[in-house]
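Below is one structure. I have some questions about it.
What you see is the complex with one protein chain gone and the rest in place.
Entry: chain A
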Amino acid sequence: MADTLLEARGLTRRFGAALALDALDLAIRPGEFFALLGGSGSGKSTLLRLIAGLDAPDGGALFLDGRDITADPPWARPVHMMFQSYALFPHMSVAENVGYGLRRVGVARGEQARRIAEALALVKLDGLGARRPHHLSGGQRQRVALARSLVMRPRLLLLDEPLAALDAGLREQTGFELRALQRQTGAAFVMVTHDQEEALALADRIAVLEGGRLVQVGTPEEVYWRPATAFVARFLGAANIVEPATLPLKPQVAGAAAYALRPEYIRLTRIGGASDSDLRAIRPSDHRTLGHEETGPNRVMGVVREAAFRGDSTLFVVALEAGGALRVTVHADDPMPEMGERVALAWDPDDLAPLAA
């Protein structure tokens, strides 16, 4: 199994009566950036701790390069973790922190110094080796934690919410740097996050967890455009779950239990006003225009109830006359509907992603 670095088979973990991980199977490939995405209580952090060896499973097994490591203690696993709080040792300098693992495995002193310098250069902290962690900024601390793990040259690096503690402004840049480091070192990165944007932006593959189970594993494109379940669809921002029974769907897509319809896929049309200019809430590349007739396939009527300005777009919640509501985003360049305005909503059947029950 050359294309599998880490494999989890039937991994189960209980906390009292609660099932944190429910017979989970997972395969991580060498050198990939893998995101474990889920809300709190989804089991994503438990999974990470099990892989690191900081917690033991109640059932199932973990294999690294085909070798069973389930019973190995954390200090004997060639897997390293970057903790959410960074867990830097406050009584040691930056260089001592980075060299901690090298000292534990007995790397020669000269080699230690060389590798510490190399790791600090990798995360662009050259010359800060003598500082204490509490004299560093949040971003610098994050890099020290990263260097402390990377200096061990792990084939698998675990990152627990690596960007969560950073300022919003620093997050995007640090995310790109993480990607660059991952490519540069060739290590597989497994990142736990609750932020779908972070997962979509950084990962090669994303696993979406819910209630201790994997609900979908796929590339960011796959999970974003073709969510497998209503949960995945909601979690990844497709807030419209359309039920065939309540909305007039074309026959060829009707039949599944439900569909995810992304807000940006819905076309908005003004009804009966002086201006019948199209309100578009669809991909900018799509320039088809609609008339203002009230009938037609995949078309419903509604009233604008809420508006939330989002910078480059505005999100509208349209209450449907047939009951329920749809979310629609309108690009800032396009004409906006008014609050309380009656509008027609339409969509392309191809833009509906069928969901498992």
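The rule is simple: contacts are C-beta pairs under 8 Å (C-beta built on N, C-alpha and C of every residue); 3 or more make two chains touch, one makes a residue touch a chain; residues count from 1.
The rule is simple: contacts and distances are computed from a predicted model.
Engineer: The chain that is not shown, which UniProt protein name from "Phosphoribosylformylglycinamidine synthase subunit PurS", "ABC transporter permease", "Zorya protein ZorC EH domain-containing protein" or "Ion-translocating oxidoreductase complex subunit D" does it carry?
Structural biologist: Answer from the record: the omitted chain is "ABC transporter permease".
Engineer: Specify the residue from the set A:A18, A:A56, A:A71 or A:A87 that touches the hidden chain.
Structural biologist: Considering the complete complex, A:A87 is the one touching the chain left out.
Engineer: Of the listed residues A:F63, A:Y100 or A:W225, which contacts the missing chain in the full complex?
Structural biologist: Once the missing chain is taken into account, the touching residue is A:Y100.
Engineer: With the missing chain put back, one of A:P30, A:P74, A:G237 or A:P349 would touch it. Which one?
Structural biologist: A:P74
Engineer: Under the stated touch rule, tell me which residues of chain A contact the chain that is not displayed.
Structural biologist: Touching the chain left out of view, chain A contributes residues 52-54, 73-75, 80-81, 83, 85, 87, 89-91, 100-101, 104-105, 148-149, 152.
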